[in-house]
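Working notes for the structure below.
All protein chains but one are shown in place.
Naming follows writing order (A, B and C), and every chain is counted from residue 1.
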Amino acid sequence: MIIQLQPSISASEKDIILTRIKSLEYKATPVTTQRGSYLVAIGKKEFDIRQLGHLKGIADIHRVSDDYKLVSRKWKVNHTQIDLGEGVVVGNGSLSIMAGPCSIEHEDQVQNTIDHLVRNNVRMMRGGVFKPRSSPYAFRGLGVEGLKMWYALARKAGIKIVSEVMQVSQIAEMYDYVDVFQVGARNTQNFNLLDELGKVDKAVMIKRGISGTIEELLYSAEYVFSAGNEKLLLCERGIRTYERASRNTMDVNAIPILKEKTHLPVIADPSHGIGIRDYVEPVALAAVMAGADGVIYETHEKPEEAASDGQQTLDFDESTQLITRMRKAFDLLQQF
Amino acid sequence: MIIQLQPSISASEKDIILTRIKSLEYKATPVTTQRGSYLVAIGKKEFDIRQLGHLKGIADIHRVSDDYKLVSRKWKVNHTQIDLGEGVVVGNGSLSIMAGPCSIEHEDQVQNTIDHLVRNNVRMMRGGVFKPRSSPYAFRGLGVEGLKMWYALARKAGIKIVSEVMQVSQIAEMYDYVDVFQVGARNTQNFNLLDELGKVDKAVMIKRGISGTIEELLYSAEYVFSAGNEKLLLCERGIRTYERASRNTMDVNAIPILKEKTHLPVIADPSHGIGIRDYVEPVALAAVMAGADGVIYETHEKPEEAASDGQQTLDFDESTQLITRMRKAFDLLQQF
Amino acid sequence: MIIQLQPSISASEKDIILTRIKSLEYKATPVTTQRGSYLVAIGKKEFDIRQLGHLKGIADIHRVSDDYKLVSRKWKVNHTQIDLGEGVVVGNGSLSIMAGPCSIEHEDQVQNTIDHLVRNNVRMMRGGVFKPRSSPYAFRGLGVEGLKMWYALARKAGIKIVSEVMQVSQIAEMYDYVDVFQVGARNTQNFNLLDELGKVDKAVMIKRGISGTIEELLYSAEYVFSAGNEKLLLCERGIRTYERASRNTMDVNAIPILKEKTHLPVIADPSHGIGIRDYVEPVALAAVMAGADGVIYETHEKPEEAASDGQQTLDFDESTQLITRMRKAFDLLQQF
Partner (left out) sequence: MIIQLQPSISASEKDIILTRIKSLEYKATPVTTQRGSYLVAIGKKEFDIRQLGHLKGIADIHRVSDDYKLVSRKWKVNHTQIDLGEGVVVGNGSLSIMAGPCSIEHEDQVQNTIDHLVRNNVRMMRGGVFKPRSSPYAFRGLGVEGLKMWYALARKAGIKIVSEVMQVSQIAEMYDYVDVFQVGARNTQNFNLLDELGKVDKAVMIKRGISGTIEELLYSAEYVFSAGNEKLLLCERGIRTYERASRNTMDVNAIPILKEKTHLPVIADPSHGIGIRDYVEPVALAAVMAGADGVIYETHEKPEEAASDGQQTLDFDESTQLITRMRKAFDLLQQF
């Protein structure tokens, strides 16, 4: 049960509500986000909602039968929009395209990518400066210095930055230089990281776990939301299955299911979803047609020279073609 | 290695070729289909292809590094078209739509479905008369009598019939009344059934196994082809994964991968791929956009009264909308 | 609900029972096996069991809440024993060992294997004469002629034969020469084959599907049982997962779960369960300790020369050691 509180609620009114909830054998968690104040009440007993509804300070009450609450569409039917500033909005009925290299490597690479994006009127750039790698001996990214360099170039071009945060201490380090904190597939259930990102007033995109369920992804979002941050995006990036012909199995089903279950925007990552450069385009088009609010993919001036993930990275010509085609597919879908 | 033989080859010429292949330490399997004669030669040694190429009776020789041979695009780059007669062709650059109920139930149901298809200019109807069911106590279908009834009605309307064959003895029973024998997901590796379907001159659509790999699907097709039947369609219908939010996980990746690896047409089954009525449309559109040659899905006048699979079955209004939208998506893709 | 009928029941008494069941809105399937006669009644309404219990001809009535009925331990608490004759019994509190090559190859191989088994006091030999192979070009087994040769040698030595049947037509061909028909992992849901094996009075061992659930395995057994054959064994042989370090993932959990859910004996196949020769022993010992009634594994005089599955096949020395150790582990477990 989600109890939306009035902005003007007094401390004593809130206490009265909390006492009443307790007397109904419900456990209440107070949640204050940048956008509002809520009580998330969890319990088993059925009761007449009017026992609470007449209390002062309550704006609205919603029953939510899902175990995740604040991210559920059962209380918030309209889809959430995430405003990143300068006219860049995710979830507002336009297709959000986020493209860029797996790893930020050097200034030329960044500038060339930005130029490519600007030419195609793309406003969001992805790139890794902290890289989670299976082997401790692999390239682990340029770190915050790389991010600062990237930020300087991106700001000039009006490009928003999406980049992975791997641990709590990086949140403060990265804060001034990112527009969307990305939580990677290996950290989807790093609950401390999620808690801390809940205290930040920047957007957070949570990738589905390597073999995470759709429900677990929603719970992870609930962590961030209940800790105070409503600016959330979810990302389907393929799941681990027995099939070896592709790197992961893009779970295209997850897109309409998530769109039904949550009010948060859903982004698709076809680069990781299939992991093979030649097939990124059909999978990206499929994801758009399945209803994704946006697509994030890897592109690099010379994929074969990329520091990581070259095998699934598009060159700029392929990227340009993909952008054009995704927009046409998205436009068609809007007509339906 | 695939050695295409000339139609005019004599027995003694063939013997000479076989002897030469043996001397190269290759094992040759002669294959005669409705369309041609081949020797599939398997061995490890590298040799100069000219050692064979000058022999009489050989039309062409193709090296195929895949372990499956005759279904590989490495020797047959152009995609195969399957002509079902009366202008119904699969794989010819049009979108093949196959729709109908999970189970054939009674004459009214069949006639109403046919009328629905005709109104939408759809030429292929799916339906089960032999139903594989986990439980022996569940409805197992109307059998051949149901098929005959269906056939009588479908023929009048110019509708082609796609129906599942579960065992060898049913091939002869069904032969006169089907246009496409469907091999179900539980029979993908029923090799005896595949062998026997190889001797038939009707089209065969093989569904991917419940947790079959893409490679296993291609091997299963190789069984039918090498037994003599080239009229083959492959069908992606979702795979079994850990995710419980959908019945299966539609492997949209499989579509572009199969289109690259084989010359056979690829059909998508979104009804089983996601298993939830409300989401069949987005998954179907995604499959079309990923490059499928056709889509097979379940529709029923009253899904809630269907004898089986009602939870994933569209009603006729939903079906009509889906057909329209899939065609628009397919048209857009053709422009790319 | 399972209604056990008295052997002496008259046709009219049976009719009365069937009518009463129908009036309770249950659907009854009459089942006659070599061991008894039953009515399996399926319906939803709760009713007082005494409404049926007083009718003539009924020996006993059992409510079974599982969806599979006749194979459930909820009506038959004692574990089933399968008597193969000449003192060979599965499920009687001894450890059933079934060993032999993947494929029957030639007389010497068979005789040497038999000698090895006799030396170790093992009474059951496994071997394939019909081999399901992914590729149509691979060795498919010696067929019935191989089986006859094997039978002649095995009978002299008092060895029972376990061999895979792949299709309905092979049942009659193999009937005189096998003691246990094995249904392979690709045929677990070949329902026609299961139906026909239900009409046979020889034991049937059903392997779990390549990615079959435990419940599906029980349903497959229900097919055979409800078609008339109670002599059933179940076999856990590893399932398909994302892990690539082993051929399959031996699901050791399935052993205690099956022992709890069904009265049928449970056999473990560590050869396929892990697929790597060096690790067959620890996995076999684990399976015994988890409560398996028996173990089936592959052994060959010269594994490196085996026609198939050599990589997971033990030589005779390894096999001898394994037998000794499994028996010691089994003895220890009996003391608990």
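Points worth noting:
Keep this in mind: a contact is a pair of C-beta atoms (placed from the backbone, for glycine too) under 8 Å apart; a residue touches a chain by one contact, two chains touch by 3 or more.
The structure presented is a predicted model; accordingly, all values stated were derived computationally and were not measured.
Among the residues A:80, A:190 or A:262, only A:190 touches the chain that is left out of the figure. Of the candidate positions C:49, C:172 or C:332, contact with the hidden chain is made by C:332. Residue B:241 is the one among B:80, B:96 or B:241 that touches the chain not shown. Interface note: of C:58, C:252 or C:267, the residue touching the hidden chain in the full complex is C:252. Within the full complex, the residue among C:171, C:283 or C:323 touching the omitted chain is C:283. Contact between chain C and the unshown chain involves residues 211, 213-215, 239, 241-246, 249-257, 260, 273-274, 276, 278-279, 282-283, 285-291, 325, 328-329, 332-333, 336.
Although one chain is not displayed, chain A still touches it through residues 27, 29, 40, 42, 67-69, 132-137, 166-169, 186-187, 189-193, 195, 209-211, 215-216, 219, 222-223, 226-227, 240.
Residues 211, 240-242, 244 are the ones on chain B that touch the missing chain.
By definition in this document, only the chains that are shown with their structure count from here on.
Where chain A touches chain B, over half of the residue numbers in use are shared by the two copies, so each contributes mostly the same positions. At the centre of the protein atoms shown, by the Cα-centroid criterion, sits B. Greatest centre-to-centre distance from chain B is found for A, with centres as Cα means.
Think of chain B turning onto chain C: fitted on CA atoms, that turn is 180 degrees, to the nearest 5.
Averaging Cα coordinates per chain places chain A and chain B 38 Å apart.
Within chain C, the positions touching two or more other chains are listed as 211, 240.
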